[in-house]
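Removed from the display is one protein chain of the complex; every other protein chain stays in position.
Each chain gets a letter, A and B, in the order it is written, and its residues are counted from 1.
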Amino acid sequence: MSERAQLLLEIADDELILGWRDSEWTGIAPFLEEDVAFSSIAQNEIGHARALYELAARELGTTADELAFDRKPEEYRCSALVELRLPEWERTIARHVLYEQADAERLGRLKASDDAELAGLAAKIDREEVYHRLHAEMWAERLQDEPRYQAALEELQPLVDRRNGGSPELTALWEEMTSVRRSQPAGTTW
Amino acid sequence: MTQREQEFLEYVQSGGQVETDDWMPDEYRARLRKFIEMHGNSELMGVLPEREWILRAPTLQRKLALTAKVQDEVGHAQLIYRVVEDLGKSREECLDDLISGVSKFHNVFHYPTKTWGDVGVIAWLVDAAAIISQKALLKCSYAPYARIMKKICWEESFHILHGRDVILTLMLGTDDQRELVQEALNRWWGPLMQFHGNPIQADEDPMVIWRIKSQGNDEARQQFLDGYVPQIWELGLTVPDPELRKDEESGRWLYTEPDWDELKHVVTGHGPRTADRLDLRRQARENSAWVRQVLLAA
Partner (left out) sequence: MIYEVFRQERKGQAFQHAGSIEAPDERFAEWYAREQYGRRGESTALWVVRRDAILPIEEFVDELNRNYHRVDGYPLKEKLKEARERAGTAAPRDR
């Protein structure tokens, strides 16, 4: 696999798994307006993942769905940060803040890349991420004096750059995520 | 009825529109608010059966579509509760009453979703039944509610297409996939037939008399059958009611009388999943109470 494909998969996996986790708040977020807002963030993340998988898929001779669903848990290259299930709002926001910071730097590097296709996609994604960053900032300001939020930031910070692949959390998510898909032979249309 | 109430009744019956700060008879206001509140509750509770499947959607496109659909439902709850709030009952009070079982929500959201087939059937048929009621509400005499119904109906239009797409894909797939659809349909048919409510005559239905609803329950049900039984049959699916047929002379659909006792039993809080879904709502609300406090403090 080329370095380019590996990089694409790393970012796509981050966005996919984070989007999957963020979508878990749809319907049960702290209040209705925020529920609608956060669901859009989750959908954007899945959308980014899809676009990135599609780029990689062309190079690897497969499809975005196959890359997203049909690899084994240990083959995913996402950060330990996104793999965790975080049913507490302060931990979800802490992750959101940390992720957006790290992702902004990453996208900045990609936008400056010689690879025109990659740079172009990075620019598109970044234009949506601007809003995610705004959202993260807005919440960070509101929660900054909350001890549980501070604790969450401390807890999650070390996980940003850790990429182990196949953690128990990810494996559990993967099994649920692929349960319907795996109920029929590979190549079945859904 | 007082003179003023009589005049109001004639006003709404001749198509008059009512705004938030207008004078309303107590009965009108009470029925209106209860009706709209139940609608809001239903959107909020309707989210829960579908949420589980967001996590298990088998393709990226289905994942996005299903998340967007559920997001819409949350958005609808927001629109609807705002209308109730302007009628004098706060969102928090509405949620209190929902969680404690004092107020109700539609029957269909008390039932379990067991397979991906349910996801398709709900989006295709349950949403279709709902949209028939919602289109009739576009003519509600209470203008703020009629206005949000426009936005709601517009957003629902993709839900039905998404549902139909899921179903068609399954019906074109493996034997197991086709079986998923038939099996889900068999389970959902009863609740669907009960969805529009018991067969009270339109001219005896207070909701129609006050022009809150513009369509009787039976009329809505007939419209549903007219639109969707052909769609079901053309895919080779069967409906689990041997009596179901259209009487060519009258143009009316005939069917086995739905179990109205079951409907009453379910909407008064005894559905198969009522308790644990209300519990989920209660817990989610408790866990995030501190967030609402922090946000409103500053």
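Following the convention adopted for this analysis, a residue touches a chain if its C-beta (ideal position, glycine included) is under 8 Å from a C-beta of that chain, and two chains touch if they have at least 3 such contacts.
Bear in mind that the values here come from a model prediction, so they are computed numbers and not experimental data.
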Which of these touches the unseen chain: B:E5, B:E155 or B:D241?
B:E155
Which of these, A:E33, A:E74 or A:E117, touches the one chain of the complex that we don't see?
A:E33
Residues in chain A touching the chain absent from view:
31, 33-34, 36-37, 40, 131, 134-135, 138, 142
What residues on chain B make contact with the chain left out of this view?
21, 75, 78-79, 82, 91, 147-148, 151, 154-155, 295-296, 298
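Keep this in mind: only the chains that are shown with their structure count from here on.
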Using CA atom averages as chain centres, what separation in Å is found between chain A and chain B?
33
Would you pull the chain A residues touching chain B in the complex into a rising list?
20, 23-24, 26-33, 35-36, 39-40, 42-43, 46-47, 49-50, 53, 64-65, 68-69, 87-89, 142-143, 146, 176-181, 183-185, 188-190
Using the touch definition from the top, list the residues of chain B that touch chain A in their complex.
47-48, 51, 53-60, 62-64, 67-68, 70-71, 73-75, 77-78, 81, 91, 116, 166, 169-170, 172-174, 176-177, 280-281, 284, 287-288, 291-292, 294-295, 298
